[in-house]
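Beneath this line is the structure, given in structure tokens, with notes to follow.
The complex is shown incomplete by one protein chain, all other protein chains being positioned as in the whole.
Naming follows writing order (A and B), and every chain is counted from residue 1.
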Amino acid sequence: MPLPPLGDYLETLRTVTPLVHCMTNYVAMNSTANVLLATGASPAMLHAPEEVAEFTAISAGLSINIGTISSHWADAMLTATATASQHAIPWVLDPVAVGATRYRQTLCAKLLAAQPSVIRGNASEILALKGLTSQGRGVDSTAATEQAEEAAVALAQQHGCIVAMTGKTDWVTDGTQHYRISGGHPLMPRVTTLGCGLSALVTAFVATHHETTLAATAAALGCFAIAGERAGNAAQGPGSFQVALLDALYQLTPNDLTTHTQWEAIHGA
Amino acid sequence: MPLPPLGDYLETLRTVTPLVHCMTNYVAMNSTANVLLATGASPAMLHAPEEVAEFTAISAGLSINIGTISSHWADAMLTATATASQHAIPWVLDPVAVGATRYRQTLCAKLLAAQPSVIRGNASEILALKGLTSQGRGVDSTAATEQAEEAAVALAQQHGCIVAMTGKTDWVTDGTQHYRISGGHPLMPRVTTLGCGLSALVTAFVATHHETTLAATAAALGCFAIAGERAGNAAQGPGSFQVALLDALYQLTPNDLTTHTQWEAIHGA
Partner (left out) sequence: MPLPPLGDYLETLRTVTPLVHCMTNYVAMNSTANVLLATGASPAMLHAPEEVAEFTAISAGLSINIGTISSHWADAMLTATATASQHAIPWVLDPVAVGATRYRQTLCAKLLAAQPSVIRGNASEILALKGLTSQGRGVDSTAATEQAEEAAVALAQQHGCIVAMTGKTDWVTDGTQHYRISGGHPLMPRVTTLGCGLSALVTAFVATHHETTLAATAAALGCFAIAGERAGNAAQGPGSFQVALLDALYQLTPNDLTTHTQWEAIHGA
């Protein structure tokens, strides 16, 4: 099934300017707020247990990122995700480095139980997340990419959510329909917290499009794919890339997004 | 009464390079430090209860911003503001999103009791802050801007401080004299933490000019109004705006500030 015109999603986002409650890592806070503002959403960063439920309840979407997690933050995230579920507010999980420590694995298992609308991670993170709730098959003969795609589909089916697996090319699935999105630039892995910012942007898109979460997620990926490519072409290195990316997100038009996003539906995954 | 030549304030600031103790939010820390350094002040960010009083006491000014507040930070801020009062060190309150949650309202009531030298916020924040200590009138027929100006004047009178209310145009008052400052650029709301950085810059100016806090605050607003306008004219979007703003603050001369700040005294407010 073809994706709907993705530019429509950007147009709505800019009209609505959704309030996105971000509970993200210290490294990513500034850059994430700027990604949201540049594209057209309204970020708010706060995490105190005394206020987190009250604030999530008035937000359009909630973005959870465990990059620099600690116990107080983890507790507040679980409060926020419970609030989001209760009020049918979409929320996005970015399981940063979930494979690296047992602490992250335990926390992500709890967050998955709170039913995210979307999971956004790289291939390693998606594989590690899948491993939390299934028998591992160990290393086998299937290629790493193929394995990760299978894991993404299985995760999406198991948790009834969208999975966006990003990297050199992106893959997004609701467990039944799958799309590949291409674009971006080789400089992107040389700049910190781009993935974190993308997760927050996914939140902004799904916050304004509850009924079409898969396409809304694809629209967010399309923004980064196109803006990333343009920024890379304008940049001399990772410093000027960052600057150019925010400019490109700001300059991106709905028509650009509809006509320039390189996507393809994947069959038989 | 006309404002004194604002460039004199910048000249003094650059000679003194005041040490500004910043207790600000995680999103704003880096950009705030860079705003202070670019303009000519010396930032220090620290918040541990074990050291906060010792450090405030050797600072020229204290900047308090509740953006990503939590209980340990709130306690340390109250210690720091008490120390500042005790040593007659000027301090500035930035009541980020005070209207959003009861937790912020309770904390800001305590901070107001510690007698800030200056309050710097947007119109919503000034209105919310005023509401903490007065009977609300509810929504009435006065225009929002007019209502916010009245709230700013009342807050200034009630707490014996300067109130700087910033937005498309800025308004600064000591409760008796009021000035409007114009400038800036439409890109400014598309970049995160500019207001936070401005609050810290107000701190740097008042830290070096205890006797003329109103004019010193106006000088800080003038810096952002002029540098913001120049940065906006040079920028292609919010990414390049941020870069250009720091460059413009660095390049701003005292003569620029005196001759290019667009201000007017407001009568009968």
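Here, a residue touches a chain if its C-beta (ideal position, glycine included) is under 8 Å from a C-beta of that chain, and two chains touch if they have at least 3 such contacts.
Since the model is a prediction, treat every value here as computed from it, not as a measurement.
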Residue in contact with the excluded chain [from A:Ala100, A:Ala113 or A:Ala265]: A:Ala100
Listed residues A:Gly67, A:Gly121 or A:Gly232, member touching the removed chain: A:Gly67
Missing-chain contacts mapped onto chain A: 25-28, 30-31, 67-71, 97, 100-104, 189-193, 235-240, 242-243
Footprint left on chain B by the chain that the document does not show: 26, 29-30, 33-34, 37-38, 43-51, 54-55, 58, 72, 242-251
